[in-house]
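The complex appears here minus one protein chain, its other protein chains still in place.
After this line comes chain A, so read on.
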Amino acid sequence: MIGMIIRRFFQLIFLLFGISFLVFSSMYLAPGDPASMIGGPTASESDIEAIRENLGLNEPFLTQYASYVGGLVQGDLGYSYQTRQSVSEAIAVRLPNTLKLAIASMIVAIIIGILAGLISALKHNSWLDVGSTTFALAGISIPNFWMGAVLILVFAVNLQWLPVGGMSSPWYTIEGMKELILPAITLGTGAAAMIARMTRSSMLEVIRADYVRTARAKGVKESSVIWIHTLKNAMIPVLTVIGVNFGSLLGGTIITEKVFAINGVGRLMIDAIAARDFPMVQGSVLLVATLFVLVNLIVDIVYTYVDPRIKYQ
């Protein structure tokens, strides 16, 4: 197990270099000049040239990349072209919000997803099953921005139960939780739908397995058959879906962050791309990639607990 973890960390380092090169070169080749974005449409050619010189944008591609990687190996993510502030600081301010949102959404997704999937599988072909699969389809199909806007109109504007947006209170306070509810539901329903579908199909498969029939034949209580013999084994593919979805949630919070005015990494990344703020784009992409790899590593470790047959050499 420890060997596997160490190996994964080495893979992560190579992966991050690969990603940094890809992102750096794609931003370099993409149309749009960071200096004109800083100067704005009103800046003169000499203003733009001075900015370009100041940022080192006139250097050849490899020199720029080497200087970036040089900083990276020393743990320096560089400075934003736009704000001239440290990329690590900018990310550090926003990361807790994105994590809060992703975790809260995952909780929503797991609760709704597993419950819906279970009900659907246990009441196979009933109206509950139809309702649950319809919910799953709707969850996948409804775009986040629309769902967010509707939730805001209903719960924040009309009922005034919850705030419209923002995320400035600590999560463990009432205010903090109120701020999290609508964004977590918006972001969580898509993942919930996928978890529900996977739970349903996995449960249906396991419930027909020989050992479940044997358990029933032995006279084991139906509840024990479901919870102990079936659910635990059906959870392995569901865990994969949860892991992949959590990774996507970390990188896919952009729209929800925008709609709910949450100061997160997703918004930082999309604003940086629009402003051609290369160091900021690099920093946030590397962060999301690292988190994605870590989440998958955690999922792999959890496998061994859920299914003792799985062992890592």
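Convention: contacts are C-beta pairs under 8 Å (C-beta built on N, C-alpha and C of every residue); 3 or more make two chains touch, one makes a residue touch a chain; residues count from 1.
In this section, contacts and distances are computed from a predicted model.
Participant: Quick one: the chain not pictured, UniProt calls it what, "Elongation factor P", "Glutathione ABC transporter substrate-binding protein", "Fe-S-cluster-containing dehydrogenase component" or "Transglutaminase family protein"?
Facilitator: "Glutathione ABC transporter substrate-binding protein"
Participant: Could you tell me which of A:L187, A:L268 or A:V288 touches the chain that is not displayed?
Facilitator: A:L268
Participant: Among A:S36, A:T240 or A:N296, exactly one should touch the missing chain; which is it?
Facilitator: Looking across A:S36, A:T240 or A:N296, the contact with the absent chain belongs to A:S36.
Participant: Check the options A:F9, A:W161 or A:Y211 and report the residue that touches the missing chain.
Facilitator: If we include the chain that is not displayed, A:W161 is the one touching it.
Participant: Looking at the full complex, which residue from A:Q82, A:T133 or A:T290 touches the chain that isn't shown here?
Facilitator: In the full complex, the listed residue that touches the missing chain is A:Q82.
Participant: What is the set of chain A residues that contact the non-displayed chain in the whole complex?
Facilitator: With respect to the unshown chain, the touching residues of chain A are 30-33, 36-48, 50-51, 53-55, 82-85, 90, 93-94, 107, 111, 115, 149, 152-153, 156-157, 160-166, 168, 174-175, 177-178, 181, 223, 227-228, 231, 258-261, 263, 267-268, 271, 274-276.
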